[in-house]
Structures are given as structure tokens and as C-alpha cells.
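A protein chain is absent from this complex, but the other protein chains hold their places.
Letters A, B, C and D mark the chains in the order given here, with residues in each chain numbered from 1 onward.
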Amino acid sequence: GGQGASGEKVIKIGFIAPLTGDVKTFGESAQKGFDLALEQAGYKAGDFKIEPVKADDRNDATEAVNVATKLITQDGVKAIVGSLTSLTTIPISKFANDNKVVLITGTATSPKVTVDEGKRKEYIFRACFIDPTQGTVAAKFALEKLKLKTAAILYDQGNDYTIGLANNFKEAFTAGGGQVLAMEAYAKNDTDFSAVLTNIAKKNPDILYLPDYYQKVSLIGQQARDKGIKAVFIGGDGWDSSDLDYKTMEGGYFTNHYSAQDPRPEVQNWVKQFKEKYGQEPDAFATLTYDATNLLLNAIKTANSDDPAKIKEALQNTKDFSIVSGEKVSFDENGNPIKPVTILKIEGGKQKFVTAIKPN
Amino acid sequence: MKLSRNTFFFFAGAAFSFALVKAMQLSGMLTPYWQLVLDQALIIVIGALGLSIIYGFTGQFSLGHAAFYGLGAYTAGALDKVYGNGNMLFFFLSLLAGAAVAGLVALLIGMPILRLRSDYLGIATLGFGIIVRVGMENGNKLFPVLGGATGMSGTPQVADFDLIFILTLIVILLVRNFIFSTYGRACTSIREDEIAADVMGIDTTRYKVMAFVLGCALAGLAGGIYAHRYPFLHPASFDFLKSFDFLLIVVLGGLGSMTGTIVTAVGWVFLLEVLRVVLGQNFIDWRGVIYALILVVSIIVRPQGLFSGKELRLLVPDHLKMVTGKEHTHAGSGN
Amino acid sequence: MSKAFGGLKAVNNFSLRLDEGEIVGLIGPNGAGKTTIFNLITGLYKPTAGTIHFCGEDITGLPPFKISQRGIARTFQNIRLFKGNTVLDNVRAVFHPRIKYNFFDALLRTPRYNAEEARVTREAMELLEALNLAHRANEKAANLAYGDQRRLEIARALATHPKLLLLDEPAAGMNPAEVKRMVELVRYIKERFKLTVLLIEHQMGMVMNLCERLVVMDFGQIIATGTPLEIRNNPVVLEAYLGKGATVA
Amino acid sequence: MILEVKDLEVYYGSIRALQGISFYVEKGEIVTLIGANGAGKSTTLRTISGLLIPRQGEIYFQGKKINRTPAHQIVRMGISHVPEGRQIFPNLTVMENLLMGAYTRRNRAEVQESLEEVLKRFPRLRERAKQLAGTLSGGEQQMLAMGRGLMSKPTLLILDEPSMGLSPLLVEEIFEIIKNINQQGTTVLLVEQNAYMALQIAHRAYVLETGRIVLSGTSAEVQANPQIRSAYLGEVEEGS
Partner (left out) sequence: MEHFLEQVLNGLQLGLMYALIALGYTMVYGVVQLINFAHGDVFMVGAFLGYFGFAVWGLPLPVAILTAMVACALLGVIIERVAYRPLRYAPKIAALISAIGVSLFLEYFSSLKFVFGPNYRVVPRPFPEVQWNIAGLSVSNIQVIVFVVVLFMLILLQILIYRTKTGMAMRTVAVDHNAARLMGVNVDTTISITFAIGSAFAALGGVLYAIAYPQIHPFMGIMPGLKAFTAAVLGGIGIIPGAVLGALIMGQVEILTSAYISSQMRDAIAFAILILVLLVRPTGLLGRTETEKV
């Protein structure tokens, strides 16, 4: 354990997020949540003074591993909050786990974050639901509430988040009697989707499922409308950004973790605190990272140790801890909390709360 | 076989460097992070020596070197991940396999495309690099272990400094022996004037392919070691931008100089990491800008590279003393 | 033998026989096809029609390096040295096909490698000495003066152990005094290395002095052959090539 | 004096190619520089036409100092340099090459006039006007280079080894043309390996040796010098 200048015990905590690049609004929001949580805790957990070390992964998998390597081997962090996307969190979770450093992500929803080829990565946790939940809810909602019967799916072949959502959605959608007319992959750097969209336009699906981050879905959405595709756009939590092209995505639905319009007092209290500090409403990623940080701080306090092995134990044993984005949470055997899914609609250039669905 | 004087000094120098690193390790000056940087520098040395043979000594402009580095990494990484479990024998076998696959692919692609000249060859190799990247992105459809576009992890991390150091040393010696032999001379004469070399009895196609295969196999070897020292392989790590990295190491070091390649490779890896640390989180955005400026300024200050055609004496065989200080310049240079 | 570039017949029905030990001059106006003949013989161009035999063997269509290995060497009209390499390495490089160690000897530095390298270096130095270039052995070839470069090209050609040497305008751009020295040099190496020589040259001072037999080409065809004396008085040649004044120099 | 060169020193990197040479050319003359390979003849010409910048010394053209004037402006002042090895533009047609020679001239009618003159002097070029210059034979390329040089209507024409690599017949023809050009009023500075021919048409000559002028005089004087006879002319042969 490190010693601070004043002789008190110090624990270094890493924070990794995409602060720049294609999904920088995720990182910016998350950073606000992280900072606020530490501030509220007085940069302390138990006997330990918290020293945060931040790094930007640009939402690039290899860059994420680079910065994680630096945080762990050079700065000596014992725990990491982050990263945001599954794209970057999966590789660093493996690395953190191998190096016995605790990692908790607020928002990376792919099951592969905590489980690698059937094996649980014991040091890895998250504060959000997982994609099978999210994809299934989206499919059911489309079938049952929107009464839409056919869908086309476009996803990024290089991102387990979008791959997972695409598959989960497809499975649930077909199981529920819907029909998937087309399912196409693209690469992260693609900008021209005309060929695929022309093909999809001919099939005239009711739904275009776009489980990617806000930049990509805005780009695809625009080109889809250009090609005369009239389908309803549906997506996942990757849409939640002020930089989403609201005009293009008008009328679309997406699954998310939370809505600031949720009347629960915990939520409204949090929204107020956040507004006071930053002058804006917190989005899902600020909230979830705030929750993740608090979960970690609580575990450090409970373990009252800077030994990652003990922190990890404490985290796994968390019982009915109250967080903003879901009442009393505990982790299942894979380090995932059980939480409801919120559905939002893009309407009039804004996000509108539609419903919250508890998974069974 | 008797050691020549320079070979002796070469080993002495190597032993000294090794001892130095060990001392720094023990004293704790070398944190695991800087150890990793050093190891990666040595790995890059091996790969860059490969390109040095291809371009620096044989004059074949390749912009696809990283593809072979990646082929080696994926081959060795996947083999050891599936069969190895940290077993040293498997480590070496997988390295050999990585080098062999890279070399074999180089042979197949090299035979047709090495007929192309300069920029055309460059663009063709670059294109090949992109094809390989697409292959990596979709490799998981045939072999799920490869991970595809989401990357691959899980290779046992068994390559430590000692191993990497010894491997680097062996590679440097072998490359030196190759360059200062009739094969090396055949290569440099092709670089200088392919037609004249042909008319003077040198089977140019054969030696161009040989240099290409050898250089790419070294890239594959470097990749194999990388897979055992860096936990995460991703197709983006092996695309054409990475090939540019190898290219600029070889050019900034000075074409036709092993010394230059080695020094620049190490310096280059450290430069990038030192910048990361020196700039800190607040100025990290400037890292790319400063790096780019350093690149432009160095090439303008020394357009012929650091050691163009010159070698450290240690690398030159004794009985060829008379050729020390010889200078090579790159064939087809100038306007 | 014939060679066409697109519609242009650069060489048309050209036949020539060289006997061992001869020095033959090949002359003719610019663009007559002289250099093209060299390029055909050395395999750089493939003949459109016809065959080339060397020491009784058909070498038509062989790649240049194989032809070289059978014993034909040349110099180039526009000097083509391995400019960035040292003078010594220019010569040593072409020993390559006759080196007696293999790839693994080279990588492992076996005694065989050491012995063979020493031999090659020694022989190369001998050649450089013969051409008065030994003192510049470690110089970069590009740094040599023009005349030295011409001689280095000859040294390099000799290092291939040729039986037939093709010289393409070795005296171009030289003044009469330098031309004279070149004549002596060619005589010397011909004797010492037991060569047959085919020489292209526009400097009549050289051709007339050196050659036993001259072949005159125009438009890709032979228009005359004979001794220097015969050629000098051949009206066809005077008309097409030498001009009325027909001075030496 | 149309051209005057004073104490010229030129370096290639650290190599001193010209070690302080001085000479002059009078209007209407043919002056030749002779010397062995590497003596510095081409270097001298390149410096005059602005391709190289001298480290020391001055060059005056029609009284104006030009040693720091860029090459493209020297052309405008009336010096035309036909370089060693011809350096025609192989990817341009013969006609375009000739027009490039008049690049600095604005008056179309005058350019047209010069073009007619050049084509009259070199009828072969008229036949080949539309052909890419790179496909011409050596002799034709030399004619093109000279024709192109004349297109700028120079006061001073600089020729670097115009007879190099040409057949004896063409060599004669070229020298004939040079004499002719000079007779029609163009001053000529000529560098030649073929010292015989050069001395025959030149009025005066300078002999260059490793970057220095070692001898000068009228052509007859130079030709008569016994050292020159043996060093540059070789021993005269009979039966010529």
C-alpha cells in the first residue's frame, strides 16, 4: 500500500474512458460521474485516500490496452473504473484480470467483459445490464408494443457490443414471430453504406436495427433515409448522446439504462446534484459511472484494504447496495447486476421516456 | 570456429548491455512498464532489420511489412494459445511457425509482385497489407481462436527480457553475416542497378525473392515474440500505418545500415513512450503533433538518415576491414 | 537475327560470326542498332527472329544472368555501375555465381566462408590492380572520375571470367589522348585474359587502330564488313557513316 | 566583351570543382573550352547559366553581373545553354520541345518566325514535328537540342559537347551548323572533347585542367602548343 505525504494510506484508482474520438461524449459524461462520486466521498474510502489516474483510450482497442498497461505497471493502480465501450473494455478486462487488478465498468454491456470463453474473470464487474437483456427487450418491445414484424440489422463486425446486440435482437425477434430480412456487418471505418442500404431498401423492412454508437448510427441513418428507407430505427444504449443526429433519428427507439425523467426519488435527487455541479442533466453514462465508482468505493471501504484480491471479494459480496440506476443491486456469479431496461423514443429532437421493462 | 576480433567485441558489448539492464532491473530503476517498452523496442529491432534487408539492402520498396509482422503474431499467438499453455518448447515452435508462415506467404506473393518497380511495388505491397488485414478481421470465421475484428487475447505471456534479448542478438548476428557475404553483395548490387546485376550474372529475381522472404520471416519472428509479450492482438495493430512505422525507422536510420536500423528502432519506440510520460495527461494531445514534427525535422536535417550506409565497426567482419566506412546510398535516389 | 520495337525494325536479319581471339569493331550511324545487338546477345532483349549460339550452344532466349554465367560480359553505353557500393564490392559482387560456399556457410561463418571470402577479395584486388584502380578500392564508385568509372566497368566485366567481352563506346566523351590509352588498355586485357572482343565505337581513332575486322551497320542491317582499310575506302560506308572528310579523331 | 568570368570558384559539397578561373568572350566569336574528363568544363557552363552558384568570383554578361541571377532569368537575358547529354524532354513532341525553347518569349509572331528559321536549318525536325522527342535517334536529339536552344534567340549560345556519341558524319554536320549559326551573328561558347574539330572552327580557345585554366590563345596558337598536341590531341595519325 502506498503512503501519502501526510502518512495516510493511499490507493490509486485508474479511470479509462474515450475522452476524444468517435464517442467522446460517452467519456466526457462518464468523467463527470466519476469526479462527482469521488468528490462526494471526499476522495476517501475507509482508511484510504483515493488518488485518481485518468487516461483516454480514444475508443481504440489497442490504445486502451496501452493505457491500461501504463496505469497498472507504471502508476500501480489497484482498481480501474472503465472503460465505457465493450470494444475497449473487453481487451483491458482480460489484461486487468491477468494482472489481478479490479476493474468495474459502468457501461460496457457485452457479456464478454466479465466472462472469457466460459471462464469468469474474477476481478471484473460492471454496473449495467448485459446485451442479451437489452437486445431481447428491444425485440419484444418492437414486436409487442410497436407491432412491427420485419427487420433488417446492420452491425459492426469489430465490436462485440454490436455483434452481441445484433444476435440477441435477431434471436428474440425471430423467436417472437418476427422476420429478419437482412443482417449485414460493416467495418468500423466504413463511411459508405450505399450498397447495403440499396439492398435493404428493396426489402422494405419495418425496422432497421442499428446497435452501434451515436456517430455511426447517425451516419447510417442519414444514408438510409437518402435511399428511401422508411423503416423505424431501433438501437441500444450507444445512441445516448447529445451528438446524436436527432433530426435523422426522429421517431426511433432505443434501449437504455436510465432516464432522467424517471420519477424515482433517488434519480431525481441525483439529477439535482448533477445539475448543480455541471448545469446539465446527467445522461446514462454519467449515472452509471457514478454508480460504478460508488460500488468500488464501497468495496474498498468494506475490505478496508488496498489488496485487489480483497476488494474483489468485497465487490462480489455486495448486497442490496443502493445505486441510482437500479434499486438494491447485487452481482450475479458473473459480476453483473440485475437491472431494468428503459426504453426511450426520439421525438421532437429530444429523448422521451417510454417505459421501463424489468427482465424476467 | 574461431571468433573474430569484432565478433568478440560485439559479444562483449552485448554482455555489457545485458548486465546493465539486469542491474537496472534489480535496483528497481526499470519499472515493469519501461521493461515492457524496452522489450518492445527489441522486438521492433528484429522486424525493422527484416525491412532493412528488403529495402535498405536490396532496394525493394515494401509498404506492407506490418502485414508479415501480423501474420507471425497471429500464427505464433494462436498456436501457443491453443496448444502451448506456457510451455517453452511450444513457445519456440510457435515462433518458428510464425516466421515460417510469414516467409511462406512472402514467397508466394513475392514471386509475382517483386517484378514491379519502386512506387508501384510499394502500392502493391501496401494493398497486400490491407488484404491481410481483412483476412485477420475475418479469420475468426475459419478459426474462431483468431478473434477476428475484435482482436485476440490469451496467448501465454512467456517472452521475457532475457529471451528477447538473446533472440535479438542472434538475429543481429545472422543478418550481419548475411549482409557481409556474397548474398548480401548480390542484394546490394540489385539495389544499385538491377539490369547491370542481371547482365553480370546475378539471378536478380531469385535474390529479390530471397531478401523479401528473409526479411518477412524476420518480421514474422518479431510478430511471434510480440504475441508472447503483449497480451492483445488486433488487426489494426498490423495495418499500413504500422508498416509506415517500420519504413520510417529504416529510412531515418539510413538505408543500407544495420546500425542505423537498430539504433533508430530503439530510439523510436522510446521516443513515443517518453513523450507519453513527459507530456502527462494534460498535454497528451500534443504527443502526435510533436512526434510528427520530430519526424519532419529529422528527415530534413538528415535526409540520408542517421547512418546511411555506414556501420558500427563491431558489425563489420575483421577480414573485410578494408570495406569499413563504405557508404551506400539508396538506388534510384535523387530526382 | 531480328528485333522489332513495335513497328520499328531495330535489327533486321543480322548475322555475325566471331572467332576466338578476334577483336571486331561494330560501327554505324546513330540508331543503326548496334547497342540493340549487344542487348540481344546479353539477353536483355529477346530476338523477334533468329538464334544466337555461343561456343556451340544455343543461348537464344536465356535470361541475362545465365548468359553471363556462360561467359559473355559487357559494358554499357551509359555507365551502369553499382554506384553506391565501393569499387571493391562492385567487382566482388559479380563473383557471386562462382562462390563455393552456401547460404548456411555464410550465416554461420564457417571456415569455408572465410577462405572463400579471402580468395574473392584477393582476386578482385588483382583485377583492380590490373586496371590501375586498386588505390581506390574503398571509394564509392559514384565518386570516381568518369574515366575511372569506364575502367571499373571493364574490371567488373572481367570479374565474370568472360570469354567474350562486349564494349559499348568505351571511349565516348574522351579526348584523343585518352582514347589512345583506352586502346592500349583493351589490347592489354585481351591478351592477359584471352578474350574475344566485340567493340562499338564512334571514335575512328580507336576502331581503326584496334580492330582486325569491322562490321558496319545501318538501319539494323549489315552494310559492309572488312578490314579497317577496306572499310575506310568503302563508298557505301563513306556515304552513310564516315562522311566525305573522314578524318580520324 | 559579351561575357566575362572572373576568378570563379565552384564547389560540389566540399569538392572544389573550379579553382578560380577567368576568361572572356567577345561579341561574334566562337570560343572553345577544352580539357580532359572532369576538368570542370561543364561546371563552368552550368555556373554561367545559373544552374550552379559560385562560391567566389563574378560573371558579367553584357556588363551586368549575373553570378546570383537564377537560371530562368538568365535565359531571358539572352544566354541559351544546350546541356551535355542533350536533355531534351522525351515526353514532349518535337514541336513542343522547340516551343519550350521560346518559353520566355511573349510575342507569338516572333516566336513563329524563329520556329520557321530553326525548321529551315534542321529540315529533319520538321519531318518529325509530331513525334515524341524520346523516340528520336541520338543525332536527331542533338539537332533538337540545338534547335531548342536557338528558339530563345540568344545573344550567347552555350554548347556542351554537342558531338558526343555521334557518328563521324553527324559530327561534321554539327560543326558545320555551329559555324553557320555563328556566321549569322550568334556568339558561341563551345565545350568539346573533340579538340580537333573545336579548334578548327573556334576563334580562341582556353585549356582547362583540374579546375584551372592552364593555357589560352587563338585556336592556332593552342593547336600549335606541343603539350596540347600530345595531351589532348593524341599523336596525329597519318592517313586521315
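As a working rule, contacts are C-beta pairs under 8 Å (C-beta built on N, C-alpha and C of every residue); 3 or more make two chains touch, one makes a residue touch a chain.
Source: prediction; values computed, not measured.
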item	value
Residue among A:190, A:266, A:313 or A:347 touching the omitted chain	A:190
Chain not shown: contacting residue from B:36, B:53, B:99 or B:113	B:113
Touch criterion as defined above, residue of B:134, B:166 or B:278 at the omitted chain	B:134
Residues of subunit B in contact with the chain not shown	61, 112-113, 115-117, 119-120, 122-124, 126-128, 130-131, 133-135, 137-138, 195, 240-241, 244, 247-248, 251-252, 255, 285-289, 291-293, 295-296, 299-300, 303-304, 329-330, 332-335
Touch residues of subunit D, complete complex, unshown partner	46, 49-51, 70-73, 75-76, 80-81, 83, 87-92, 96, 99-101, 103-104, 148, 152
Residues of subunit A in contact with the chain not shown	20-22, 24, 58, 157, 184-187, 189-192, 194-196, 198-199, 202, 215, 218-219, 222-223, 226, 228, 243, 245
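Note that only the chains that are shown with their structure count from here on.
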item	value
Farthest chain (mean CA position) relative to subunit B	D
Core chain by centroid distance, with centroids computed from Cα atoms only	B
B-C compared against A-B, more contacting pairs	B-C
Whole-Å separation of chain centres (CA-atom averages), subunit A against subunit B	39
Rounded Å distance, subunit A centre to subunit C centre (Cα mean)	75
Arrangement of touching chains [line / ring / star / complete / other]	line
Complete list of chain pairs which touch one another	A-B, B-C, C-D
Interface residues, subunit A side, partner subunit B - complex	20, 54-56, 60-62, 65, 69-70, 73-74, 87, 90-91, 94-95, 98, 116-117, 156-160, 163, 187-188
Residues on subunit D engaged by subunit C in the complex (per definition of touch)	34, 36-38, 137-140, 161, 164-173, 193-197, 230-235, 237, 239-240
In the complex with subunit D, residue positions of subunit C that touch it	27-31, 77, 145-147, 169, 172-180, 202, 204-205, 232, 240-243, 245-249
